[in-house]
Structure formats: C-alpha cells, structure tokens
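What follows is a short report on a single structure.
The complex is shown incomplete by one protein chain, all other protein chains being positioned as in the whole.
Labels run A and B following the written order; every chain starts at residue 1.
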Amino acid sequence: MTGSVLPVERVVADLTKLRERAPLVHCMTNVVVTGFTANVLLAVGASPAMVEAVEDAGEFAGVADALLINVGPITTPMADAMRGAVASARDCGTPWVLDPVAVGAIAFRTKVATELLGAGPAIVRGNASEILSLAGADSAAGKGVDSLASSTDAIDAARALADAHGCVVAVSGEVDYLTDGTTTLAVPGGDPLMTRVTGVGCALGALMAAFAVVDAALPAAAAASTVLAAAAEPAARNVAGPGSFAVGLLDELYRLDAAALAGR
Amino acid sequence: MTGSVLPVERVVADLTKLRERAPLVHCMTNVVVTGFTANVLLAVGASPAMVEAVEDAGEFAGVADALLINVGPITTPMADAMRGAVASARDCGTPWVLDPVAVGAIAFRTKVATELLGAGPAIVRGNASEILSLAGADSAAGKGVDSLASSTDAIDAARALADAHGCVVAVSGEVDYLTDGTTTLAVPGGDPLMTRVTGVGCALGALMAAFAVVDAALPAAAAASTVLAAAAEPAARNVAGPGSFAVGLLDELYRLDAAALAGR
Partner (left out) sequence: MTGSVLPVERVVADLTKLRERAPLVHCMTNVVVTGFTANVLLAVGASPAMVEAVEDAGEFAGVADALLINVGPITTPMADAMRGAVASARDCGTPWVLDPVAVGAIAFRTKVATELLGAGPAIVRGNASEILSLAGADSAAGKGVDSLASSTDAIDAARALADAHGCVVAVSGEVDYLTDGTTTLAVPGGDPLMTRVTGVGCALGALMAAFAVVDAALPAAAAASTVLAAAAEPAARNVAGPGSFAVGLLDELYRLDAAALAGR
C-alpha cells in the first residue's frame, strides 16, 4: 500500500463539524442513484438537494455549500445545466466534486467530463479505469461502469491528473487513494459488498462534496472515504447479502462516532 | 397545539375503503423519490402509476382516480406535462394534490407552483417554508428542500392560502396541520427519523392523493398524515438508523390496522 493514512482525530473532527453544519449539498447525479445518494447524505448528517434542471441549477449552485457533478446518464440538456452550476460554484468559491462515471467507456461522457475537468473541480473521484481514461492512458480498461484495473494501477495517473489540474484526485478501489499530486493518502478497508450495491461509489463522491465544506480538499476526500469504509465494515458483518448491507450502511453512517472510528 | 384531531374511527374507515378500492394514483413526482413513493402507495394498498411524459400525462390523468403533482426537479417539458395532467384532472373532477417542493428556494419552481396553485388543487402539501412562500410571506426561510420554520409558524399562512384558493392546505412538521381555512386539524406524532429518509414528505403527498379518492379533502389529508405517523412510530422503535427505519415504514404501512390506529 502506497501513501499514508489520515489521522483518525482529523476524521472525527471533520465528521463532528459536518454534523454541526449540516451542509447543503447540491447534487447533480445520475437517475439510478439519486435516492440512495440523498439517503447517504441524510444519514451522515448533511442536507442533500437534487437540483438538475437547466432552469434551476445555476441559481441553486450559488446558494449551496457544495456541488456534486456526476456524469452518469447525462443528456445534452443535463450537460448544459451542469455547466451552469459549475460556473455558479466557481463564482462563489463553492467546492465541487466531479465524478466521471463510465468515462472512457462512453464517448459523450468522456467529452463532457474532460471539459468539466478544465473548469476547476476541488476533487475528481473515480474508479481506476475512469481515472486512467481521464489521464489519457491508452491502457484504461473499463467494463461499463466497472473498472477492470485496480486502484494501485492508477496512482501515477491520479498524481499526474492532480498536478495538471491543480485538484485532488481520488481513486476508489480495494484501497482508496487520494492525492493532490504531492501528498498521497490511502484508505484501506470497506467490504467487497460495496460493489454489489448500485451507487456506493457515486455516494462517496457526494460525501466528499459534503466534507469539502468543513476541511481542505485532500483531508476532506480522505475523511469521506474513511467514514464510508468505517460504516461499511460493521454493515457487512453477519449480513445475508447486498440488500441488508445497503440498509445497514445507512444505519451505520447515522450511528458512526469517534469510538467506532478509533476502534477500527 | 392548535386544531382538533380527526377521530380514529374516520381514519380506520378511510383506510379500509382505500384498501378495498385500491385507487389508481397518477404520480408526477421528482426522480429522487419515485421508487419510494410507489412503494409507499403499494404498501398501504393503493395502485401507483408514474406517468410523466408530456405524450402520456394528459391522457392518463383522465383515467386515474387521483393525481399527485410534485414540482421537485422539474424541467420545462415536465411543467408542460403537468399542465396537461392538471387540465385533464379538472375536466374529470379528479382530485389532485400539489406538492411545492423547494418553492421559495428556487425561482422556476416557485413560478410553476404558483401557476398550478391557480388551477384548483384539492390539497396543497408542503413544509412550513414552502407554505409560507406560496402564501407570499417575506419571512419564508428554506434551506434547499428543508424548512427552517416550524409548522406552527405557518398555520396562519396556511389558512389564508386555503381561503384564497378554496383548497385544503397541509403543513408538515413535528405536528402536521391541515386546514380548509375554517377548520384546522392537527396530527401529532411520527418520528424525527422521518426527516433522515429522502422522500417521506413527498410520499405523504401521494398518500393524500390516494385518500382523497375515498373521503373529502380535509379528512383525507388528515387520514393520510395519521396513517403515516402511525406507521412511523413502530418503525422507529428500537431501530438502528434511517436505513432500517425506511424498510420498517413500508412494513408498518402494510400491516397497519384498526387496533394499531386505536392503540396509539
């Protein structure tokens, strides 16, 4: 494992601040995962708002505390709405997260995500295939929305991407890596059942947006990854399958406290 | 607490009628909550149909027993489809419910909801901020989709709105208030976990539409609020968090009977 671990005290402090502040997270995410993403944010203590219409998105991004842009199932009007929201977020200095779902596998999303990458996200979060694709690696191998590469394979690409765009890049996988190009943090843990529930990765992007309200981008991304892994572990224990796991994950995000984080 | 309580016998009678009739509830609601709303209606014994395309909505509203219009994440084409559905419902004398999600916080929704309010809904259901905004109160304070005001603060606005538009206005909160401008009913109970699951308020609007098929608008709105609160209370008991609570809420809506309603 490459990279150091964010001190648990920092994760605890960030989670406490998040729950006190209950940041309003403007989510523009794909239709498959909107409900689950909102429930993850509510469970952890944030205040989600799914505002995706081109008529609303620019206005709302100007009042939200953070913005999530997830390019899963986007259409041309949704891409326009995302451009408007990102422009508002930039004007207001609001942190925003780019989740390049299935980039590399689908041309239109690759085009939109590459364009948005140039607009200055605080954090880019993807799986190894998506990060390799965004970084221009020819070897990027994705299967639909799933990665065929491991997160370790994408560390160099993540660092290069972070350097080139002045942002934090998060690669999700068996170990999550988070880098600003110079410092690399690692978050091990979690559970394989996380890949058997749709939207867990997408929800992690939303958590990163929420944490980016209460800490700088690199520790925020690592705190979000840590909180998700720490909730997933007890949720996966003695569970019958992915249905119960998804329910337990929301329960554990709600219950998670300093003792549970320290006891991992 | 202002207002009287709907007699439990009336709630039981309405619930029995609803389950016998299994009303077809045409839902035009936001993408975040469609699945949960459908599951709430199925659990209680209604027959939901999510028909949202401009190509279908007018036609379908003409055959449904009730219509729900929820202005969460709407776009211009969805607003057109809603206008068509409302026109059909009016022509057929079908009761319809308006849920002004995030009105006041977002300009486009405020415009559409205000316009639809003029088209004669049977019931308008919102949180305190939304009702205050619709009533034109300058003090309306919303944070995204969440209210920063309490339902008690919005009783006068609700009465004025009900008087002005000849409809029932329902304000959701720690206590739900339901008024036709003259009579005000109150439904206490429920559980704070209802605010940690996305779409519980939206589902209440759908329940009100279903109950409006079997009773007049004011008792229907109160019966729906009572049924939701009565299901939420056992669902919240000894529960680990919002994931389990959402599952239990569906179970309890399905199991709810006269004894459980009388025993509260």
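Everything that follows uses one rule, which is that contacts are C-beta pairs under 8 Å (C-beta built on N, C-alpha and C of every residue); 3 or more make two chains touch, one makes a residue touch a chain.
If you're wondering where the values come from, they're calculated on a predicted model, not measured in any experiment.
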Selected from B:11, B:38, B:149 or B:236 as touching the chain missing from the view: B:38
Residue of A:16, A:114 or A:244 in touch with the missing chain, whole complex considered: A:244
Touching residue (missing chain; options B:8, B:49 or B:92): B:49
Which of A:31, A:63 or A:87 contacts the chain that the document leaves out: A:31
Sole contact to the chain not displayed, among B:64, B:187 or B:261: B:64
Chain not shown, touching residues in subunit B: 24, 26, 31, 34-35, 38-39, 42-43, 47-56, 59-60, 63-64, 77, 246-255
Interface with the unshown chain - residue positions in subunit A: 30-33, 35-36, 72-76, 102, 105-109, 143-146, 195-199, 239-244, 246-247
